[in-house]
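As you look at this complex, bear in mind that one protein chain is not there, while each of the others sits in place.
Chain IDs A, B and C follow the sequence of writing; residue 1 opens each chain.
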Amino acid sequence: MPRVVVDVMLKPEILDPQGRAVMGAFARLDVHGVADVRQGKRFEITLEGEPTDEVLAGLHRMAEELLSNPVIESYTLRVEDAQ
Amino acid sequence: MPRVVVDVMLKPEILDPQGRAVMGAFARLDVHGVADVRQGKRFEITLEGEPTDEVLAGLHRMAEELLSNPVIESYTLRVEDAQ
Amino acid sequence: MRPGGSATPPLSGCLDTVDRAESTPEVAQPYAELGLKPDEYARICEILGRRPTSSELAMYSVMWSEHCSYKSSKVHLRQFGDKQPEGGWPQLLVGIGENAGVVDVGDGWAVTFKVESHNHPSYVEPYQGAATGIGGIVRDILSMGARPLAVMDPLRFGPADAPDTRRVLPGVVAGIGGYGNCLGLPNIGGEIVFDATYAGNPLVNALCIGAMRHEDIHLASAKGVGNLVVLYGARTGGDGIGGVSVLASETFDADGPAKRPSVQVGDPFMEKLLIECTLDVLHAGLVEGIQDLGGAGISCATSELASNGEGGMHVHLDRVLLRDPTLSPEEILMSESQERMCAVVTPDHIDAFMDICRMWEVEAVVIGEVTDSGRLTIDWHGDRIVDVPPRTVAHEGPVYDRPMHRPRDLDALAADDANALARPHTAEDIRATLLRMVASPNLASKSWVTSQYDRYVLGNTVLAQPEDAGMVRIDEESGLGVAVSTDCNARFVRLDPYEGAKLALAESYRNVAVTGARPLAVTNCLNFGSPEDPEVMWTFAEVVRGLADGCLELGIPVTGGNVSFYNSTADTAILPTPVVGVLGVIDDVERRSPMAWGPDGEIIYLLGDTREDFAGSEWAHVMHGHLGGVPPRADLARERLLADIAIAGSRDGMLTAAHDVADGGVAQAIVEMALRSGVGARVWAPDQVTDMATFLWSESPGRAVVVVPRSEEMRFTAMCAARGLPAHRIGAVDSGLGADTGYADQQVLQMGDVVVTLAQIREAHDATFPALFGA
Partner (left out) sequence: MKIGVVTFPGSLDDRDAARAVGLAGGDAVSLWHGDDDLKGVDAVVLPGGFSYGDYLRCGAIARFAPVMRTIVERAGQGLPVLGICNGFQILCEAHLLPGALTRNDHLHFVCRDQRLRMERVDTDWTNSFAVGEEIVIPLKNGEGGYVADDATLDRLEGDGLVVARYLDVNPNGSRRDIAGISNPSGTIVGLMPHPEHAVESLTGPSTDGLGFFSSTIRSLVGIGS
């Protein structure tokens, strides 16, 4: 079945305490060479049928209104074939 | 700068209350044609230099031990060029 | 000077230094976009003897804003200081003007508490707005040297069933819980009130209480020339500086304004580290002066510290650790990034200070030093960008005595008598009213909200929601504790601001006293519409006058607070909402009176007089959608007497339970006590009141329901009689009523002829919030 993936990340200018905590852990665990870590959300949406324009329009609306908070987050949406 | 993306998802057999809540909201908001929603985490890791084998090995170790909990989650890791 | 004017090209691409400001007096500055009036801008130029640099403009504009300078409210707030007993307030250790006032609670302990608003940010982004509201007030308490002990959250929302309330309320609640729970502070109380006027303008007020030993009190002042100024905590980012981007864009970026978030994001984990780190450096004696970074960030902290101290400070702004390296100096000065503190440290203590920061993994950097120049000077990579007298920034902002006018509709409102509304008379109607009232959003169970808050952490919570006041133990050895309540029936305030303010004070005072704690001090958060509206301003002035008079009558000082103006949408101002917090002390928390009554046979007394007081009542609001009439007058002498009796009754073991009577009247008080204990009761109207609806739902002030074991009845009623407080025997706790009333095996509440099971009441009471906001 086709799958839509929505990635939601905090906008770059917004503080990401989670990403920072992970950065800190990397350092303590001797992982080097990392400049920055940001943590966001990933939604895997399995469709019942084909990704028609109508379905995708609905999902874009959801990505904008429900899955992300446009005040602090931005999203990307793409169609994938599920393996 | 090159970027590594790690996606962490709950294993399929583990209940995902967040994904389920999103499903429920889709239905209430009249978005149809969706069979399933799963919510996971996305890490965007910006590297200081090139994604050498050593750096990637360290990040794989982190993805396995820190970013995901293998008891309930699985991960994928890939190198991307940041735009 | 010629402020404004678009003829002169703006600066571009270079740093606006003091030298440059001197040599380019003609440069146009966007002061209006930053909220400054032409005469305010002119005054800045006059103070400096030149035009301000863009950094100076940033500082003045934010520090002279309504929020930071109290320019519209100052002339009125003075009454809190002026109206005091001869010889001053004995309990006051630190008064208004510091981050928070401090009161003496005995045994060498001092307590500080304060309430602040975070209304507008919480409307834009409910979760983060509310979360950072908690974070901000906690830092105010911390900066006095106190360990924060607990938080409370007085909230107001638009109609409970409005779609926007469904967006705002769950987000606000999750934000308060998300931040407070992670910080490890118990949430011990608050308010949730719905009214149409708050649609589009919710009120999110946050209160924090802290305690310290007397010798640990710290103040925000930069003393000791040569001492170092340390900025520690989170890195500075672009949070909350949407407004100042106009400066950055004109000065630095020809391609238009940089993208700057106007939303601040909180990191409660960092705040927890900041608390522990700060208490460690304070207790190690490493700090001369300390200040939190709140609304105006570094601008506020440096100018206030300097202004309160020797008067001089020099800052190297480029040393500030940044989260976003593209920030301009103006933006750094105005950034509202959360979880930062500023300390003044002597040079020989700086290493020890830094060690403690490292231990808590808190970043710290010396950004400047105390000087005797009388000036606050700030450099950016060696160039002077600020050179100002700090008092003019921090304390000598503009003051307005704004025009006032009594609202034109007040007489018409008063004439619209609530006592004339149709009341239920038959048992059936009364029963239906009872079930509808307990399920109405303002009276319904709030546990949907409060179960999202940790009330146990720290292990000293003695009373928490839904009790009348939150109570925490301060000293585990002696049992010394404090109780705090916040209250405001804004409908009373709307109908009569002067009396309404006193009634809010009286209610909060009473809520503290019925737990057995002796009221000691007051904080307030005055939430109003636009001060530029003369009717709002008049109402504000009346409220302050009422509060100040009331505090004098009750013998408790205002120790601090906050004013939030501009709470209005295009066509409506909010109900005037002066949230009043009262703090009380109890020598031994074991002696507290909870809300739940005890076993069978205990006698229920109603203390005080019941009159026909339906104006502004919840009953008029729920059953008739009515707001009008003349609210009751506050009788503060009676409130003092009631408090004395409640406190003595608790202390001497004469009371098993006590509950204040307010919103929803005696009916609501009895219902809450019964639900809390799970045991039924029989209740009847006192002789004084013939009309059952008046007995049940009138909101006459100065009343409380208390429960007395039979063995104490004589002693208790004798005490009331001797002191002249009416005590009406209105019922008895009775777990066996079910059998007599046709509900065998059930707990039953009988009020007059009305019989209802606790299960029925509970169902109505509990269902409302889940139905509105999800299970």
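Methods note: contacts are C-beta pairs under 8 Å (C-beta built on N, C-alpha and C of every residue); 3 or more make two chains touch, one makes a residue touch a chain.
Predicted model, so just to flag it, every value in this text is computed and none were measured.
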Worksheet, complete the sentence: Within the entire complex, the undisplayed chain is in contact with A, B, C
Worksheet, complete the sentence: Cross-chain touch to the chain not pictured, restricted to C:Y127, C:W360 or C:Y743, is C:W360
Worksheet item: Who touches the missing chain here, B:M1, B:I14 or B:A35?
Response: B:I14
Worksheet item: Given the contact definition stated above, which residue among C:V462, C:A596 or C:V707 touches the chain not shown here?
Response: C:V462
Discussion item. Among C:K223, C:K272, C:R611 or C:R676, exactly one should touch the missing chain; which is it?
Written reply: C:K272
Practice prompt. Name, in rising order, the residues on chain C that touch the hidden chain in the full complex.
Written response: 174, 177-178, 181-184, 267-270, 272-273, 359-361, 450-462, 473, 476, 589-590, 775
Worksheet item: Contacts of chain A with the missing chain: which residues?
Response: 17-18, 21-22, 24-25, 28-29, 39
Discussion item. For review purposes, identify every residue of chain B that touches the missing chain, sorted by number.
Written reply: 10, 13-15, 17-18, 21, 66-67, 69, 71-72
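By our rule, only the chains that are shown with their structure count from here on.
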Worksheet item: Taking each chain's centre as the mean position of its Cα atoms, how many Å separate chain B from chain C?
Response: 41
Worksheet item: Cα centroid separation between chain A and chain C, in whole Å?
Response: 37
Fill in: Overlap residues in chain B, where contacts from two or more other chains coincide
none
Response to the item:
Shared-interface residues of chain C (touching two or more other chains) are none
Response to the item:
Note: in the complex, chain B contacts chain A through residues 1, 7-9, 19, 22, 25-26, 29-49, 52, 55, 58-59, 61-62, 66-67
Worksheet item: Can you name the residues of chain C that touch chain A in the complex?
Response: 124-125, 128, 234, 237-239, 259-261, 263, 265, 267, 269-270, 323-324, 337-338, 361
Fill in: chain C-facing residues of chain A, complex
10-11, 13-15, 17, 20-21, 24, 69, 71-72
